[in-house]
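Structure, as structure tokens:
A protein chain is absent from this complex, but the other protein chains hold their places.
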Amino acid sequence: MSLTKLIERLLQLVPVLLGVSVIVFIMMALTPGDPVEIMIGDQNISAEQEAQMRRDLGLDEPVHQRFLTFLGNAVQGDFGTSFYHRRPVSEVIAERLPATIELSLVALILALATSIPLGVVAAIRKNSVLDRLATVGSLLGVSLPGFWFGILLLMLFAVHLQLLPVAGRISYQSEIEPITHLLLVDSLLRGRLDAFADAARHIILPAITLGLPMTAILTRVTRTSMLEVMRTDYITFAEAKGLSRRRVIYRHALKNALIPTVSVAAIETGSLLGGNMIVETVFGWPGLGRLVVESIFVRNFPLVQAAVLLYAVTYVMLNFIADILYTVLNPRVKL
Amino acid sequence: MSTAAQSPTEAATPAAATSIFRRNMRDFADNRLALVSAVVVVLFVLMALAAPLVAPHDPNATDLFRRLQPPAWMEGGSWSYPLGADALGRDILSRIIYGTRISIFIGAAVILVATTIGILAGLAAGYLRGWTDVAISRLVDILLGFPYLIFAIGLMAMMGPGLVNIILALAYKEWVIPCRVVRGETLVTRELEYVEAARALGASRGHIMLREILPNILSPVIVVSTIRMAHVIILEASLSFLGLGVQPPTASWGAMVADGRAFILESWWVSTFPGVAILLLVLAINVASQGLRDAFDPRFSE
Amino acid sequence: MTDTAASQPLLSVSGLRTVFETRAGSVFAVDGVDVNVRRGECLGVVGESGSGKSVTFSSVMGLIKPPGRIAAGEIIFDGRDLRALSPAEMRMVRGGEIAMTLQDALTALNPALTVGAQIAEMIEAHDPGLPRSEPARRRAIRTRAVEMLGLVGIPSPDERLRQYPHEFSGGMRQRIMIAIALASRPRLLIADEPTTALDVTIQAQVLELITELRTELGMSVVLITHDLGVVAEHCDRVMVMYAGQVVEEGPTAEVIADPRHPYTKGLLGSIPRIELRGQKIQPIEGQVPELIDLPPQCRFYSRCALAGADCLKPIEMRRVGPDRQARCIRTRKEVGA
Partner (left out) sequence: MTKLHRTLMVSALALCTAAPAVSAQELVVGFTRDADTLDPANHRNRETETVIRNMFDGVLTRDSSMEIHPQLAESYEQVSPTVYDFHIREGVQFHDGTEMTAGDVAFTLRRITEEGAMGDGQTSPRQSLMGPVESVEVVEGNTVRVTLSEPWPLLPAMLPFQEVVSQDFVEEVGTEGMATQANGTGPFELVEWRRGDSIIMERFEDYYGGAEGIPPVDTACVERAIFRIIPESASRVAALLSGDVHIINELPPHSVAQVENNSGTEVMTVNGTRSFFIAMNMENEIFDDIRVRQAVAHAIDRDLIIDRILGGNAEAINGILSPDAFGKNDELEGYDYDPERAQELLAEAGYPDGIEVTLDVEGAFRDTAQAVASLLTDAGINTQVSVGEGTMLTQQWRTEGEPKTGDMYFTSWGNGSLDPQGIFVPTHMTDARGNSAGYANPELDALLEEAAVETDRAERAEMYQEAEAMAAADAPYVYLWVPQDIYGVSTRLSGWSPSPDSRINLHDACLD
């Protein structure tokens, strides 16, 4: 990875982020609805008082002025103040972010941990019962509407069987001194196995719901690419060398077969973030996705703008990580 | 995978394009599961078209005395409302049947609009290169930076609810996907001999793009489109689920699931059956499109 | 075979039939092939793409995978029936006693592993004499890997072990593949089109290398190629294959001087002059028939200038001289008995 390439990458971020800010700002500006009205609610209020509230939120200026102010402040790391929380949006987002990151990571890990072995085994036992099951499973996985599947899981495991909790990230009784703000990690770092189990019980259903489509896609990708790799000359050559089947599969085939899996996984992690809001809504998960959706509904413009920018940065960074992983797995490519 | 290409006899003989197409169709037909799924999709389409004939009730007729009536086989159910009734006493089966129209119409319309835009933009970017490519590719990057649902939710908030608005909200971002496929394929195809030949003969750019390149890159585009259609149907349902879908009382599966969500503890059927409907249709489209993909474009993988 | 036990061949294949099941029907990629490879000799195997030459030796190596299978035949290597061996025993033969190189080293070397790793695993898998202790073992393997790279003429092999295949030139890669194949000191090397992917000067070098190593290590070599010129220069005997069958076999010099099958003749006619060698030329008008549902007749019938009504029945291999056979009833008269 050369430095110039890295800088080039970072520079590519600039037009994307600028474009994203413009679009989101225009969208918000064109969206009817007035946060001040929402705030006032059912009350008779004088025109001066209403004007005062509008001024306090910075909504009295014309749109282009607001946009320039937003850009100017954003460059300095100030994304404005959340209308409702009355605090910097960066703070509000930062508080909700760990929950979303934790959920996404667990979903990602679950997806990788099931899809790769499943895809590999399906490929090397092509047409076996397991392969067919994996194929059917992965088709089901991409076809299940997450919001519905989540509700079914919730009803089955939390309500009828009462094996798992219905909502939240952790029981209120479990208190862990935060380190990373990822509860599963923190509880382990603090040596609190009880809290870890508690957090795991909470995260398992949302993570399955969130990770299922990705698992399905990655299983398919892994299987396809494994099949392709198994047909290559270097696998034939490795077999001709009299190596054990294990070695041929795990040392020669897998590393190459994982290249597309990793690229797709990075891209799909982006849609994982996008799918968060549905899962967070269904499972009452205190993450960013739910907050953003709520914020759109109540016209909390600064928060929506900042969150969308964050999503865009994440998306670009994920692509970047995918490229790096690509080079690690594939020595032919030099970034 | 077509087995002939895979056998190491290296005996594959070159064949005319039509016979390849015929063989592809044969491969597709041989894939029994894909065929069954294609039939299921067709059945759904027919159901959508013939909704007024097959639906036992007016999907919007409310009957508060049948509120949350259970399905026929449960206590308190009746066969005139086979899948039970919703919170306003509307027949769930009839609403599912009418909801098929919304899902399929929105799915098809979004894909049609998005694929058309995507093909034109992708051809222009891939063939004309230069600033056109830069501009289109940047726009694609920017749109990819938005999470799909957030973008759609924002647009729906901006434009307000309604059928056309949903189609627009989804198509605004969806076109990026065929665009990328088309651009990539065009970049390869534009260097091929026959395209060079057409250029040398002085064919116009438009002619080359639409007549020479497009027909040759259509099959991956079709494959991608069918897969995406399944996706769009889920997205529409998700939007309706979040309350940003079609106007009530129009039946939409996503909205039906969302409405039923509040009753799921005591009246599970209200949201379960529309969810099953989404699953069935999307699954059928996915299986059929995978069959298509296997038959037409073995090298293509998601 | 009436050969005496003293000159018993190293590899003896008889009646080999390898079939690929496809939706369109069974493809007899190899249909009743007999091969003998003698100790220390270099056997050239010539034929167009699809003639079954590669499949024959993949069958010998036990590399045929579904939907392919060996339907019949006997494969005797150094007195052992390879088809009767257990998978583990076969693995020891494969790579250990019979090594193989593939046509294109670029695709045959694993792009994701260093060259050193790819040689090392060959040594590790087949050398029972390696030291027990891990560091000593590693050192021994490394020494041997360096030695092998040196043997095939890779400069400063010590450093290049750490490099990946894509960091080498085409000729170098071919040498590396040969180094890997020979790292286990095999008794038979099957070199499948070792030069097609290379340019002319490198071709000569690689072939020289194989010939040199053959005498140096005392092994037998099977050189699979579609280029009779290569065979003429490097092989003691030659075997010509067409449509899954052997059509002619004999000492190279004799076969070239006096081909007894029209197909061989056609191949010879198409040997390019030295400066054009390596270019692909369509040797004979027409195409190899599809190997599905072949009519019971001479398989060269459709392309043969000598074809007549009596060619429309199955044609057997016939002796056409001491140590020579051909599968043609027309050229017999010319031989004159």
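We just call them A, B and C in the order they show up, numbering each chain from 1.
In the analysis below, contacts are C-beta pairs under 8 Å (C-beta built on N, C-alpha and C of every residue); 3 or more make two chains touch, one makes a residue touch a chain.
Predicted model, so just to flag it, every value in this text is computed and none were measured.
For the chain that does not appear, the touching partners among the shown chains are A, B.
For the chain missing from the display, the contacting residue among A:Q49, A:N73, A:T180 or A:T327 is A:Q49, taking the whole complex into account. Although one chain is not drawn, its touching partners on chain B can still be listed: residues 61-62, 64-65, 67-68, 87-88, 157, 160-161, 243, 247-249, 259, 261-267. For chain A, the list of residues touching the undisplayed chain reads 32-35, 37-46, 49, 52-53, 56, 84-87, 92, 95-96, 99, 151, 154-155, 158-159, 162-175, 193-194, 197-198, 200-201, 204, 281-284, 286-287, 290-291, 297-299.
Assume only the chains that are shown with their structure count from here on.
The geometric centre of chain B is 51 Å away from that of chain C, both derived from CA atoms.
Look at where the CA atoms of chain A average out and do the same for chain B: the two points lie 23 Å apart.
Touching chain C in their complex are the following residues of chain A: 232-234, 236-244, 247, 251-252, 255-256, 329-332. Residues of chain A that touch chain B in their complex: 12, 15-17, 19-20, 23-24, 27-28, 30-33, 139-140, 142-149, 151-152, 155, 159, 217, 220-221, 224-225, 231, 260, 264, 270-271, 273-275, 277-278, 281, 292-293, 296-297, 304, 307-308, 311-312, 315-316.
Within the complex, the chain B residues that touch chain A are 6, 138-139, 141-142, 144-150, 153-155, 157-158, 160, 230-231, 234, 237-238, 241-242, 254, 257-258, 261, 264-265, 268, 271-272, 275, 278-279, 282-283, 286-287, 290, 301-302.
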